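Heads up, one of the protein chains got dropped from this complex, but the rest are sitting where they should.
Entry: subunit A
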Amino acid sequence: MAAPSTARSGAGLPAELTEATRDDTALRRFLHGLPGVDQVGVEQRASGLGTRSIKKAAKLWAIDTAINMVDLTTLEGADTEGKVRALCAKARRPDPERPDTPQVATVCVYPDLAEVAVDALAGSGIGVASVATAFPAGRANRAVKLADTELAVSAGASEVDMVIDRGAFLTGQYMRVFEEIQAVKAACGSAHLKVILETGELATYDNVRRASWLALLAGGDFIKTSTGKVSPAATLPVTHVMLQAVRDWYTATGELRGVKPAGGIRVTKDAIRYLVTVHEVAGPQWLTGELFRFGASSLLNDLVLQRRTQLDGYYSGPDYVTVD
């Protein structure tokens, strides 16, 4: 599933959204005019949805769907070409003993290793996502961030994961963040842009909602919770708020945008909770790798183990999957 195609309506944005991005004041007025998030309500609903029991055939479907949504990630300082190639082999065939296991969506790497991943995945239909813009801190000059993005795209990355400037966002310089996302989007060309909000640093759900809308207004194809380097990373309530944003965006504009929780999702049970949330908050049409992704490394192993348990009727163990 390379470069997911996001449905675009040719009609352009509704007037109030165009108006919102006219200047700094208008943008601020729009973002602060968004309805506040009921913290207790959203946390309660998120934990309520987390208790749904998904069994048997539905569980197997959920596992296959989740595997298909994984952005198999390695973002370590110690990454090597060998490790990326190994990960790509795993992306092609998550469970070699069961060739019917679906492939993952993309492999997510640092930009200097994007070329290796592109080579290793050639012809597989699996995309390569590259982080860019001085990931994970995002503390660099705009020229550096844009160069970073251009290098990733020229290396063949089909998706770019950028980080927003949280410092600027938190000090209220919304237009600066907006322009930066737009500039990176332009630098991406045909590659899809995922905008990392790093919700663990945004402090409130209201900020998450504002950042989500800001990223959607600026043209991000996906909004992504976190880099995975900051704790807390993805949580269900945060994903809930972001899913509401893409759903509302769809209602307002007719455009489908995606959400990607990343970091801290390690087991199948968590993944299924997210799928339930996607179904209930955004809607069933988001239950596809084109509009929902998991940024994860160890999740895939657990999904594969659970898949085997479902098919074989007994529990498998970590000795039977690869150590990444």
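Keep in mind that, in the parts below, a contact is a pair of C-beta atoms (placed from the backbone, for glycine too) under 8 Å apart; a residue touches a chain by one contact, two chains touch by 3 or more; residues count from 1.
Just so it is clear, contacts and distances are computed from a predicted model.
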{"item": "Absent chain [UniProt protein name; select from \"Carbohydrate ABC transporter substrate-binding protein, CUT1 family\", \"Electron transfer flavoprotein subunit beta\", \"Aldehyde dehydrogenase family protein\" or \"Phosphoribosylformylglycinamidine synthase subunit PurQ\"]", "value": "\"Aldehyde dehydrogenase family protein\""}
{"item": "Residue numbers in subunit A that touch the chain omitted from display", "value": "313-320"}
